[in-house]
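A single protein chain has been omitted from the complex, and every remaining protein chain is retained in its original position.
Each chain carries a letter (A, B and C) given by its place in the written order, and its residues are counted from 1.
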Amino acid sequence: MKTKKIQDIARKLLKEKKVDVVIGFEKGTLPSSATPCFIRNPDEVDRLIWNSFCGNNLANYLPKRKDKIGIVAKGCDSRSIVVLIQENQIKREQLYIIGIPCDGMTDKNNVLHDYCLICEHKNPVIYDVLVGEKVKENKAQRHPEGLRDTKWQKIEDFEKKSSSDKWKYLESELSKCIRCNACRNACPTCYCKECFIDQEKPRWVGTTNNLSDIIFFHLGRIFHQAGRCTDCGACVRACPMNIDLRQFTQKITKDGETLFDYETGLDIDVKPPFATFKEDDSEDFIK
Amino acid sequence: MKSKVLAKKDLLKFINKLIKEYDVFAPVKKEEGIVFSKIDKTDDMCLSYSNTKNSVKEFLLPQSEKLFRFAKKENTNEITDLKEKKRRSLLFGVRPCDGKAIAMLDKVFLENIPDAYYKRRRKNTLIIGMACDTPLQTCFCTSVEGGPFSIEGLDALFVELKENYFIIPVTKQCEKLFVHLDNASQEDIKEAEKLKKNAEKRLKPVFEIKDIKEKLDGAFDNPIWEEIHEKCIKCGICTYLCPACHCFDIQDETVGEEGCRVRNWDSCMFPKFTMHASSHNPRATQKERWRQRIMHKFNYLRENTGMYGCVGCGRCVEYCPVNLDIRKVIRDILESK
Amino acid sequence: MNNPYLPIPMIIKNITDETTVKDIKTFELAFLNKEDEKNFSYLPGQFAEISILGSGEAPIGIASSPTEKEILKFTVKWYEKGVVTNALHNLFVGDKIGIRGPFGNSFESKNIKNKSVVVIGGGFAFTTLRSLTTYMIHSHNRNKFENITIIYGARSPDDLIYKKELKEWAERDDIKLYVTVDKGDKDWKGREGFVPTVVEEVAPSAQEASAIICGPPIMIKFTIPKLVELGFSPENILNSLEMRMKCGIGKCGRCNIGNKYVCKDGPIFSLAELNDLPKEY
Partner (left out) sequence: MNKNSKFRAKIRQPKIIAFLCNWCSYAGADLAGISRLQYPPNVRVIRVPCSGRMNPLYIIRALQHGVDGVLVSGCHPGDCHYITGNYYARRKFAIINSLLQYVGIEKERVHFSWVSASEGGKFAEVIKQVTEDVKKLGPAKKLVKKI
């Protein structure tokens, strides 16, 4: 159903030359898989599909592109697109967003991803055309203290641990890292032209698989995601070693929401948290 | 050398004996999946694996290897060569595809000017393979001149029969490990032969490898490269998990007054791989990098070493975050004009 | 164990600024161990990995000639992004560094002996050409070559490197030297014009001659057609390439052009060889 509609929209866009390319999904080479594809020819739109394996965040392909793009976007993709527009990585006018309300994506065993379980923006927040009916959002109940209970449960539990336990967990997770950079490269909002780990003059992070350097890389990357991470799960999905990166990226998202009352990727016109300030921002940690 | 048999129930005893003499590395089940890792006791070992997540190349060409140490004192450049490890290593349960990759690495690192570090490790390591009878969907070893029972690069190959392990010793070095074992009977040989045929039958080649070299010779300017790379996200999963990828980088690491020169895996997928100091980059976009990856594996290495740089283990296929399937790439190239 | 990754200890004996902006320096290095010096035999065209502990290594063409005993010369340009070149430019006379090498093939491996040689250089790429020229005009070797023509161009008079030697060479009558600059200054009395134009003008005979060309890509691009016009065969037009290299022995996998490794099979390639290789450099 949705597949057909996406194909029709893409065909029309390409025929009318409204866009140069449509970025969507096609059938993957493995069972239970879909893979990003770039369609330029209206005759090829039949390759486009839509199913529950279309997990990749296609916004990843947008930064610094010059052409006009039709892009298939789920809720999380659309939020990443908003971030990219906010941060001048792509212009709104370049995009024709084919929004798709999403019921959550599944892994190859047909199990819903855990980040989809707590997703609060299944419907695209920005789009030019919507494929299918909007789905019911699963807004978590506000906790009396103002935090969302289900959403942040995992983070709050972790916060209560002792420093040594926290550190032990961090080390045990990150010691799996092989520094393939897939988490960074799969992330739509990791778009720096030169990442701090690639900088050579001066060199920020050592080049080896030294655990201290690996931790530095991940902490640095996670910090840079403040105000950018939409919890789309691209990094954990890409990681070949199954590192639990969301345990850390979610903390950044939570802090953004609780400290600055900023939820990522909802409105193009709102400034990201690090690009603005309030005079009464909390500073109880400062002497 | 005669084939041997080892009763399945005696395997752990056999491995335990090896642990006394060697640093034994074998498949171990961990949180991230089944990985090749050092084992101190046989309980750690997990033999119900299709293939390990990491390849065994990291025991011959570690992800980061210290070449030498130095002290950064004023006006000196004293260096200390690192010492050799005394205990020998033994890799147990290496799949034939990984074994073939080692044979390829040997060509690169031991021929012409031998690489001192690789040579040292290689001489110090015994590699015992485990034939593969349950190939995965991602496996394609038979498409790249390999096979689920290939012995290339291995010192010995184990084949799992019903009650026994059928052992094919390949090199002299491992013969002494098996001297006390019984010789294989005709029946065992037949059973192993049958398993081999069955496994090979299950792995129909997915492309004709003979055509690919010729095709690639004239394919440098083929427009297909424009498309192939498009969804690649420039990460290093394919090259880091690949048992045959061996490109490396040499860097200096310092902390305070001390430092060491290290070599790290590098990946042709990374933009900085070929970047000159003058900022000129001969392989400036992912298009050139993908072309290099395919050309290196299927054309240049074949020409220089007689072997392909791909052994069909399927890791890059399985773990690529965007499902950029090398098998499909090759098929697309073969079909292109 | 013979370990190709261990650097040979050297000491900096002299540093010369080649230009007034001081972005190109020539380092004269001497061996710390006599043994190493004996084992280090090289020919013009080869390069070495300069190793600075803590910074790393960079491949640099050897600018001295084997006829110059005891020292090795390297001329290095400062690049903003170059980690090693930066570190090198911060060193002083007396500092110790290391080198690995010599690596690669030499001009001689391309059959240039007993022929005329036309050396064409541009900018600071003249380093290995200096090595070759010094080598050829040495009294032991001069009779192994027929006519020697040297054409060297740079953007401005200041960008010419090895100014002192150029002067000496100009006084010799057994070689022909043409130095040109894109645009001279008020003190410049020599030629003005681009290298390809000068090549056309002086039209060295292609008969039994090799042309060796080394310089910025744009110069090479326009000079090669001129040489072909003059009748140089592709086998006799030699080009020295540069690439990012790490190991220097054909293992690390980044400097290949097609199936050839610049560090091992190059850096000197004839035009005939290059025509067979993909254009990826």
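Note that in this section contacts are C-beta pairs under 8 Å (C-beta built on N, C-alpha and C of every residue); 3 or more make two chains touch, one makes a residue touch a chain.
This is a predicted model, so every value here is computed, not measured.
Although it is not drawn, the missing chain touches A, B when the whole complex is taken into account.
Only one of the listed residues, A:R92, A:K139 or A:K168, touches the absent chain: A:K168. When the whole complex is considered, the residue among A:D8, A:D43, A:E159 or A:E194 that touches the unshown chain is A:E159.
Taking the complete complex into account, residues 66, 253-260 of chain B touch the chain not shown. Annotation for chain A: contacts to the undisplayed chain at residues 158-159, 163-170, 196, 204, 206, 208, 210, 212-213, 215-216, 219-220, 222-223, 226, 248, 251-252, 255-256, 259-260, 273-274, 277, 279, 281-283, 285-287.
The working rule: only the chains that are shown with their structure count from here on.
Contact topology of the protein chains: fully connected, every pair of chains touching. If each chain is reduced to the average of its C-alpha atoms, the one that sits nearest the average of all protein C-alpha atoms is B. In terms of their C-alpha centroids, the spacing between chain B and chain C amounts to 39 Å. Once the centre of each chain is set as its mean CA position, chain A and chain C turn out to be 50 Å apart. Across the assembly, chain B contributes 249, 251 as residues in contact with two or more other chains.
Multi-chain contact residues of chain C (touching two or more other chains): 81, 83.
Contact residues of chain C toward chain B in the complex are 1-7, 9, 53-58, 79, 81-85, 94-98, 242-244, 246-247, 249-259, 264, 278, 280-281. Interface residues of chain C, counted against chain A in their complex, comprise 80-81, 83, 86. If you check the complex, the residues on chain A that touch chain C are 200-201, 203.
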